[in-house]
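Of the protein chains in this complex, one is absent; all others appear in place.
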Amino acid sequence: MQFASDNTGPVHPAVMAALSQANDGYAAAYGADPWMDEVRAQVRETFEAPEAAVYLVATGTAANALILASLSQPWQTVFCARNAHIDEDECAAPEFFMDGAKLTLVDQSHGKMSASALQTAIAAQQSRGVHGVQRGPVSITQATESGTAYTLEELRGLTGVAREFGLPVHMDGARFANALVRLGCSPAQMTWRAGIDALSFGGTKNGLMGVEAVVLFDPEKAWEFELRRKRGAHLVSKHRYLSAQMAAYLRDGLWLDLAGKANAAADRLAGVLRTQGVSPEHAVDANMMFASWPREQHHRLHAAGAKYYLWDGSLEGADPDARLMARLVCDWSTSPDAIDSFAAHFSR
Amino acid sequence: MQFASDNTGPVHPAVMAALSQANDGYAAAYGADPWMDEVRAQVRETFEAPEAAVYLVATGTAANALILASLSQPWQTVFCARNAHIDEDECAAPEFFMDGAKLTLVDQSHGKMSASALQTAIAAQQSRGVHGVQRGPVSITQATESGTAYTLEELRGLTGVAREFGLPVHMDGARFANALVRLGCSPAQMTWRAGIDALSFGGTKNGLMGVEAVVLFDPEKAWEFELRRKRGAHLVSKHRYLSAQMAAYLRDGLWLDLAGKANAAADRLAGVLRTQGVSPEHAVDANMMFASWPREQHHRLHAAGAKYYLWDGSLEGADPDARLMARLVCDWSTSPDAIDSFAAHFSR
Amino acid sequence: MQFASDNTGPVHPAVMAALSQANDGYAAAYGADPWMDEVRAQVRETFEAPEAAVYLVATGTAANALILASLSQPWQTVFCARNAHIDEDECAAPEFFMDGAKLTLVDQSHGKMSASALQTAIAAQQSRGVHGVQRGPVSITQATESGTAYTLEELRGLTGVAREFGLPVHMDGARFANALVRLGCSPAQMTWRAGIDALSFGGTKNGLMGVEAVVLFDPEKAWEFELRRKRGAHLVSKHRYLSAQMAAYLRDGLWLDLAGKANAAADRLAGVLRTQGVSPEHAVDANMMFASWPREQHHRLHAAGAKYYLWDGSLEGADPDARLMARLVCDWSTSPDAIDSFAAHFSR
Partner (left out) sequence: MQFASDNTGPVHPAVMAALSQANDGYAAAYGADPWMDEVRAQVRETFEAPEAAVYLVATGTAANALILASLSQPWQTVFCARNAHIDEDECAAPEFFMDGAKLTLVDQSHGKMSASALQTAIAAQQSRGVHGVQRGPVSITQATESGTAYTLEELRGLTGVAREFGLPVHMDGARFANALVRLGCSPAQMTWRAGIDALSFGGTKNGLMGVEAVVLFDPEKAWEFELRRKRGAHLVSKHRYLSAQMAAYLRDGLWLDLAGKANAAADRLAGVLRTQGVSPEHAVDANMMFASWPREQHHRLHAAGAKYYLWDGSLEGADPDARLMARLVCDWSTSPDAIDSFAAHFSR
């Protein structure tokens, strides 16, 4: 009954096997390994982007912060949803890597910014000439922090607003695969064809050990990115072990299989809870759901060993009937048994 | 004949096995895994430092830059050897993480600063009150970039100077184990007992996949360090895979065995070259040697498949007799055959 | 009919005279001049704060940004009103000087944060341990950007919330004198006795040429502040010309006279507009007022030579009856004639 995070599950065996296979003899360091050549080719083919610059880093925060730094200037502001990971969960890493730029928080609903909210926020910024910060990149999270996924139309609406103001667009795709599988579209459709300029392409939450790809659809900033990565201490020396993970991930569609499994688990979870009268707070478009139920029930589940975070409120509290919101996250390894067991404890 | 770097060799099988064992079911993220508890206990025991704060990061540059940032202020300068890795090979990562502090380069001989050179450099800094940068940490590399190791007496000489000025001391121990094995002393003797305040404890160059420990002998800045690590995007989510490597490394003295093997390989290499009339440029105290021979011979070795870096000069050049300096690095996996083969091609 | 800003008016003659008197022979640079000794003594006496550290800088943004940097860490967030100058009008200077810290915007009404809104904002921040930014200083603007002034009780309410969380409090007093005169209290009452730790004490908007004092009621960070000021390129060499201005300002209550005149002008302006049916948007507690009237009337006033900023909307626009908000600012030199003339054009 492990629903705390997609960071707590194991690495897929095929990825472990790839690491073992890569661990043979010598390999050039710092990304000059042959597995990286394979990764570059795979990403370009997967995204139908033969010119894209492709890099690997060990954390999603690094991917986000380095990309945003490459797309912005220190006197600009980044537009993102009010619950974006880059604002709430990265301890000012984006501001650090951007050398002091700001984030402007855009109202969201179910984790999504609307095109009109984005338009309003951008228009409101920069009426003050040199006195105010200047407009910088737009950052879109797909799937969102609420477990929802923007439709292609919604994405194009947001990027259209950005383009209107001449602003580049970043996609935080820590759960890219989960959204993609749900939308059933191609990676190109959900990125550059929808107006995305640079992507944090997540792997860690979807069965890898710790690798995220950076995809710059316009390679113009490639060398700057490499320098920023090194300056950020994010250029890994024994790089083959990052490359080998990502190569295994993209080989034979493993990444899509894993995301499909995680999404299916979340669907099953939502289904069994619905039968008990619990409605998800947001559409379950990816591998997680949010829902509320009484404190007393939370106590019972925790006592039974269920692991998940409360998104608001606290287990401590006098009122046993107070409803507290839970976040339940599945990954590729979540078993139907765990879900059914959770449901059983839920109803008891 | 792979002597390019200790970053190009494979991960030791015991470490791979530990990763596989750790890959079972769920584990708390971000360092709350049980392997990290083991690492913390191991490091404290190994260093006889029961209060030390211990953290893991994925790169040596991160360890160095984050420690220096924790020990300094942005208006200070760090004192280090003129050929220090933090100055030459980290693309201004220390300056970035220190929010713009400086490095003051101290003259070195065979990679080592003398106490008097350090004293002179520190004294010269800060005669200008608020106009000049203020004195900051001293950073010592052990083993040095020249493959030499400071004796305990030399270390105490340097830290004595630092203490005289009230400055904290960092040790860049990317090749800590190699120096330790050579000195035959205890980890405590080579660190806090010799006046070191914080250590970058290398693992990657010595058989790990990509982990360095940060050891803060004074835990006062522990929480600050954690925030800096997160802000630097260096807090790894699936942290168990870092912990498991480091736990395996410290278990049963594996780290010392591996360093011993690498040092022995360097000794053998120096020995066979000496028999051919080539003298090392510096004492071979760790796992690498520097030596010069004619360009023509470099051409022959490269043609035969030998891999190593030229430390000055270039293979291109008209004069076949010009002597060019090579850096030859061994790791735990360097075979006697590779060395003998190198020697054979050398003499041909 | 100059109501654009309190930055557009002339320097008071007594200040010009003081500059001339200071321009005699030699004087030590960088703040070691005798006028600075006088300023230090004056500020300490004025604020009944014999231990306070006192510094001068040339811009209000420098005063704010340097103080906030001294009170914060780069992984923290500053709490301020949603319309604070530090957020809207300083082009990310605070973020720059704080090495990448954030601002958290607190809802305001008539320019003022309520204690409960501040409490909510602080409580909401930092539920995420190392993943979120940490709580940093509270910054209060007095008088506010809306031309209102917090009462002493309101100030104590805000600082009480800050103290509850252990956070230091900065006051942006670009229009400190205007608020003080209106409240009729002592400088100590409106600052350290109300829980303020550090003050940007404005002079430029109130008749000086370009000087703001920094007052650190707790001198612990004094040396750090001096280093930050120098590193920010804000240590003026011919410092006597800053000192002489500030000394003249504080001598014989000139600063209070000037603020009193500016406030009286704003009162008169509000009065004559009220007679024409125009109500101020916010209480006129300092030297400026905000009010709305039809676009057509704005056109007429501009054509007649009135200078002021539109706070929302634009003169261009089809609808002549649309109401647009104006900001009208007075300074010590605003004449009754200018106000009456404005009123006359208004009614025409």
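Should a chain be cited, it is by its letter among A, B and C, assigned in written order, with residues numbered from 1 in that chain.
Just so we're on the same page, a residue touches a chain if its C-beta (ideal position, glycine included) is under 8 Å from a C-beta of that chain, and two chains touch if they have at least 3 such contacts.
Just so you know, these numbers come straight off a predicted model, no measurement behind them.
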item	value
Hidden-chain contact residue, picked from the options B:Pro34, B:Gly132, B:Gly160 or B:Pro294	B:Gly132
Candidates B:Asp37, B:Glu51 or B:Glu88 - the one touching the absent chain	B:Glu88
Contact with the hidden chain (one of A:Ala41, A:Leu152 or A:Leu227)	A:Leu227
Touching residues on chain A - with respect to the absent chain	30, 73-75, 99-100, 130-131, 134, 224, 226-228, 230-231, 235
Touch list for chain B against the chain that is not drawn	74-75, 77, 88-92, 95-96, 98-103, 128, 130-133
Chain C residues that touch the omitted chain in the full complex	2, 4-5, 7-11, 16, 19-20, 23-30, 57-62, 65-66, 90-93, 96-97, 204-205, 209-210, 227, 230-238, 241, 307
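By our rule, only the chains that are shown with their structure count from here on.
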item	value
Geometric centre distance via CA averages, chain B-chain A, whole Å	34
Shared-contact residues (touching 2 or more other chains) in chain B	30, 227, 230-231, 235
